[in-house]
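Here it is: the structure, laid out below.
Here the complex is missing a single protein chain, while all its other protein chains stay put.
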Amino acid sequence: MVNLELSPELRRYERELREWSVEMVRPHARKADTDHEPPANWKEIIDSCPVPLSKNTAPAGAADHPEDLPTFPDGELMRGLVQYEMLNYGDIWAMHCMGGGIAHIVVRMLGTEEQSKRWYEPIISGGGTTGFALTEPQFGSDTSMIQTRAVRDGDTWVLKGQKIFCSHGASADFVVAFATTDPARGAAASEAFVVERGTPGFEIIRANEDKLGLRSWETSQLGFDDCRIPLENRLGYVPGADGTAGGGRLGALSVLNNNRPNVGSMAIGIAQAALDVTVEVLAEQRHGYRPHRWSAIQDDLDAMSAALERGRRMCRRAQWMRGQGLPNRLEASAAKAFSPGTAERVVRRCMQILGPDGASTDLLLEKWYRDLKILDIFEGTGQVQRMVVGKELAKQAG
Amino acid sequence: MSASFDLTLPDEVVAMRQAARSLALGRLDAVAREVDTTGQVPADVAGHLRDMGFTCVVDSEFGGGGVPDTHTQLIGVETLAHGDPSIVGAEVFTGGGALLLSLLGTAGQRRRFLPGAAAGSAAAPTVALYERFEPSPRAYDTEITRMPDGRYLVHGEKVAVALGGGADHVIVVGRDPEQDVLRAAVVALADIEVASAPAQGHLAMSSAGLTRIRFDVTVDADTLLHDEADGVTLAQAVARTRLLPAAVALGGATRAREYATRYATERVAFGRPIISFQGVSFTLADNHMQLDAARLGLWSIATALDGLDDDRLADEVGRTVAECHAAATTATRDAIQMLGGHGFLTDHPVELWYRCTALLSTIDCDPRFTRFAPAV
Partner (left out) sequence: MAISLKPSQKTVELVELTRRWSLDVVRPYAREADTNEIYPDVPEVIEACPLDVAPVGFATLRDDEYVDRAHTLKTDIEFGPNVLSVFMTEPLSQGDSWAWQMLHGGTVSEDFINLIGTPEQVEKWCTGEHVLTAIAMTEDQSGTDLAGIQTTAVRDGDEWVLNGKKVFISNLLECEWIVLLATIDPEAGSAGVRAFILDRDDIAKFDVTTDKEDKIGFRFIRNATFELHDIRIPFDRCVGGPEAPGVAAALGVFSKNRATCAVWGTSIARGCLGFTEQWIDERAEEYSPARLTRIRADFAEMHDTLDDVVRLALKSAWLKDRGENAAATACEAKAVTPKLAESIVLRCLQLVGAEGASERHLLEKWYRDIKMTDAMLGPGQVQRRSVAQMLLRGGAGR
């Protein structure tokens, strides 16, 4: 029978997570934004969470279920959505502290057993931070335009190029950087390389980019200026077997695209927080309104609430399909196309309803409005999602 | 005013627009980031803006550039906002008192405040206009009531009062409950307590020093502005004041739209400039249309300021302003979207415009005139 609700167990998990997030995460939101970094005691805060969280020890919503996480009848993917929404309901800074990046996971995905032992397992067992370097100034969505070069020179690879938006790039123990061995072939000739901190020629151009929002997330601009690394740092390297893995390593990243509904949930979490704060403030101010304005506001609050619920359903449906092993490209993109854009409108509308105070630093709405914008851009922009939806529809038609 | 439909700009307006554009793109643009960070407008920029005579309007009798007609001022302000809507928006808010005094000040008030404002030696009074709950001036909760001793009690709360210009006086606009008319009184800031001092930080317009102020103060009768002078009523002057931030929003958003269009012609993805994708070009086309329609609406209401009764006027202004803000917030958010991740970085100015138009949209928002709608 069709059921769009979460199980009682997962609802309880959700509630505990939400309460903790509001109590422990949100109070640090303003400072994290101002300081451009998470609170110094972030680890302590995260560890105080009363329910277990997945911490990037596996690709988000991985098929193999992490052992230390509770199981729910709804499945791990659904639990993942709840975690994404509820952490961001507190504030977006906490997400960046869930484990130290994703590059080690990429090592496990693209690397050999040997490489996994060297760069993945130590991070899982002993902690550490890993950086991910893919985007370049000239491309975002279209990976075929990759320009960072990797040239084989005897027993080394020489990397040359520039990367932007590298999560944890500046503070990581190592970064996984993507480069092409043949610019004419672009992504088809792409390979992934582990570059350890301190390697000569590996430069941190900007440790943390100046951004509209999401300021507590370290995103770095990195440069590779004839940066020489050993042959075995190419993911997929097999001793003795010379050359490359045959390129196309970027394509193998597509598994990370499964994150789209999760980004949708992040947006919903932030917008729901803004809406709830707004309702709280309004509860004390309702008497100030003339009836005809109050009823217009009430209508808007209802419409916003309904829109967020709609976004939630879209994200859940996409993840449910994936859990069932059904192709969900269309649904995942639709969820991503809908949620961040709608969330942005919700927060903007909330600020308008609250007047200039709503856009002041006395409240967090203005921060959330700035944070949200990126969610409609990374992991595929709203435009790209619509292209995907269009293409999928065309496939269905023909 | 021309007797019939005509959008011709007189030569002198075309010339002044050219000058405003030069200042906008030649100077305001260059200092926008700095002002956003420091909250201080460099003295030379403030001087240039004052000389332009659109943000702080001073009667020529007192050494100002004279009071331009509403259209000219709207066009001037919008054009300047091309450079940076935050700087220009802040100047419009801090300079608002000079316009009201030039139009409706008593001889004494004008002598006292306008020469300094024109010369830049003293800040013009700022204006306490907007309220938290009541966007229509005719129904403001703030009251200015005559007391038995002939003095007036000013009572109520105002938001978005710009103290960033260093004003020591504020013109409070409120309702006279007995006469059922609009009143405006000049109040010394020293006499009142500022509710949210120090000034709150906001999403943008850092140089405006927007503040919430509660008034409960008694003032002399000679602090009141005229209800009407030279055929201009206080309600019309207030309506005009409310249109200016909308023009600022349109200016900033139009610049954002232009910037995004240029970027889209240069940025290549999937083998061609992204402008060739309908998702990009249609969005920009829609932004342009919405902005264009909103601008014509603004000009249209500016023509009609003296032809409507006060209730109608307040509503029509609210509606027009709401439409401008809807167009402006959409166009700036889409502009960031067109730049993708780059739009999120402070390397490009689009994020400044995005923040500013959102802030402006919160200041004069009647919930009846725009609705929330989801993105899809």
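Going in written order, the chains are labelled A and B, and every chain counts its residues from 1.
In this section, a contact is a pair of C-beta atoms (placed from the backbone, for glycine too) under 8 Å apart; a residue touches a chain by one contact, two chains touch by 3 or more.
Remember, it's a predicted structure, so these values are computed and weren't measured experimentally.
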item: Among shown chains, those touching the left-out chain; value: A, B
item: Which residue of B:Arg112, B:His226 or B:Arg319 touches the chain not shown here; value: B:Arg319
item: Residue, one of A:Arg15, A:Lys43, A:Lys117 or A:His292, that touches the chain absent here; value: A:His292
item: Residue, one of B:Asp286, B:Asp306 or B:Asp347, that touches the chain absent here; value: B:Asp286
item: Touching residues on subunit A - with respect to the absent chain; value: 291-292, 295-296
item: Residues in subunit B touching the chain absent from view; value: 1-10, 13, 25, 68-72, 82, 255, 258-259, 261-262, 265, 275, 278, 281-282, 284-286, 288-289, 292-294, 296-297, 299-300, 302-304, 315, 319, 323, 368-369
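One rule holds in what follows: only the chains that are shown with their structure count from here on.
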item: Where subunit A and subunit B are represented by their mean Cα positions, the distance between them in whole Å; value: 38
item: Subunit A residues within the subunit B interface of the complex; value: 135, 137-142, 144-145, 164-165, 209-214, 285, 288-290, 292-293, 296-297, 299-300, 303-304, 307, 310-311, 337-338, 340-342, 344-346, 348-349, 351-362, 366, 369-370, 373-374, 376-378, 381-383, 386-387
item: Touch list for subunit B against partner subunit A, complex; value: 130, 132-134, 139, 141, 159-160, 196, 200-203, 210, 212, 268-270, 277, 279-280, 283, 329, 333, 336-337, 340-347, 351, 354-355, 358-359, 361-363, 365-368, 370-376
